[in-house]
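A protein chain is absent from this complex, but the other protein chains hold their places.
When the chains are written out, they are named A and B in that same order, and each has its own residue count from 1.
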């Protein structure tokens, strides 16, 4: 563990961005998430870890209502973003998702140019008034995603032509371009090689300055490297949630310990 | 012996060969299967295949070639001078065949013996009335040379029949003997019969190539014939279509091409938006239940025969458009019009657009939709800005196929568009298309000597080339598109 970061962490603990209370998720007959309570802090990286099928991705998708697109999925309980229930009837998921962005497991750039990929969000949400502003937004998003220097000469090349790591950073730039408050990342590095992984991890650490980041990961090392807080899910339950250092060095629950030491997983 | 009976005999022989081969193989090893290279059935199979396939193939080729050979031989018996005024060799040869057929009937009724037939002469007996007795009506009295040709035709055809029977049976028996005596316990019967089978499979897949070659040859051959009789520059560079069977026709392709394109354009203007929106709705919005009902129902439209659409255009849509649109607007009083045919054809090709587009939209990976939704896009924004651009090549392919279908469609335009070749912009006027003219020039008594008939082949070739280009283009585009997401 990096001691310097541990100290930094204490300083950064700020206000709560997302509050979840008694969240239940059903997929048809199966009960995928049971009674999850969690507080996600602003300007912090929160990692969800746990064995396959433990519900961590499902829970992540609840946070921007991506589960709405699956017909048989049912969500109960309360999830509050800045104190407002995102499952309230009055809430338009379109508006919600503009504030809670998401990056997926496999890079999924649209079959458009690099520029258009990044400009997509600002355009549909009407965040810019003219082309000059849009150019500015695109550039700043690409810079935030640490991709600008690699693509600035070929903004009109198709996004699908980039390498895997570049594609994933392009997807991050695309998500960042709408300046969301929360950025959800669903195993963003699982389809990438080690070098690209390192670049993306470094990027996540930088993104923390502006956003609240929630990352689902399979790799405990990655959770330890990038996150300040870690939640351990097991069989649909949130088993333990706390400071990353504490989870990895001094887990309270025996199941967490078993997972971390490699006995279950 | 009739070909049908002969084929049955060969098949029976092949069946017998199967059992004999099987029996012989078993007997050679004293019923000890382990001593045989292959299972006994394979020995039977080799005999059956060697007996049946070459013999039947020979028979098929013989049946195809025989009439051509006989025709040319008999045709040379009739001197040029005996061809009646205004008639052609083809017509006289048709008479020859009919007289020969009539003679057969007379003999079959026992009204005459074979011997008295060979002595019968056209200039001495009244052939025409005797033919009329057996139901063969002849236009004029029979020339002696024509009658002799008919007798010779009958004779040669009879001989050829016997020859075919003999040759077929000989080949069948030869195959039978060869395959039977080849059987030894160590004979690799399975390998031999599998190789034989594989060649049969290859032959079957060559039928497709053969069809295309047949289409191209028959079109090109007669088109060349047409351009020998009619100047090509008139065909391509004039603007009037006015065939006269007495001669002096004007046969320009442009009025027909114009009608074809006009009708197809209207059809596509109906089918593309409706088909595309229906595909989008069914693929992206509809619940599983709605999709399960609406999709097959839309596809029923593609399963309805085109003659049904034709009748629909003729009795319902045409009069409706005439009474409610064309006449009140003063645009015409014809119930068959470009608009009638175009609208009905548009309905017909809706499922061609919607089904293929639906498949193609479904092939767009879900991850792209997720990506777009996660950005906060609405469903229609996702469709318009992510899915359609991604599916565009495939949809273009689908539209090209629909266009090819529209251009080649026949019955709807025959019944709905009219027969007047015109270069007009008014969609409520009757116009005609390439396919309509192919039908009208080739139905009825066709005589392959006049440009008015042969022009149909030039039109057919145009149609074939046009649709070939569209089809291949569409295929290549769709294939590329599929590979992209596999």
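Here, a contact is a pair of C-beta atoms (placed from the backbone, for glycine too) under 8 Å apart; a residue touches a chain by one contact, two chains touch by 3 or more.
As a convention for this text, contacts and distances are computed from a predicted model.
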Hidden subunit of the complex - UniProt protein name among "YCII-related domain-containing protein", "Phosphoribosylformylglycinamidine synthase subunit PurS", "Acyl-coenzyme A thioesterase PaaI, contains HGG motif" or "Phosphate transport system permease protein PstA": "Phosphate transport system permease protein PstA"
Option touching the unshown chain, where B:127, B:338 or B:383 are the choices: B:383
Of B:261, B:274 or B:363, the one touching the omitted chain in the full complex: B:274
Residue ranges of subunit A at the interface with the undisplayed chain: 81, 84, 86, 88, 90-92, 94-96, 99, 122, 124-128, 133, 136-137, 140, 143, 179
Residues in subunit B touching the chain absent from view: 2, 4, 63-64, 67-68, 71, 190, 194, 197-198, 200-202, 204-205, 207-209, 211-212, 214-215, 218-219, 221-222, 273-278, 280-282, 284-286, 294, 297-298, 300-301, 303-312, 314-316, 347, 350-351, 354, 378-381, 383-384, 401, 404-405, 407-411, 414-415, 435, 438-439, 442-443, 446, 448, 456-457, 460, 463-464, 467-468, 471-472, 475
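Following the convention adopted for this analysis, only the chains that are shown with their structure count from here on.
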Interface residues, subunit B side, partner subunit A - complex: 287, 365, 367-378, 381, 385-386, 389-390
Of all residues in subunit A, those that touch subunit B in their complex: 64, 66, 69, 71, 93-98, 101-104, 106, 108-112, 120-121, 124-125, 171, 174-175, 178, 184
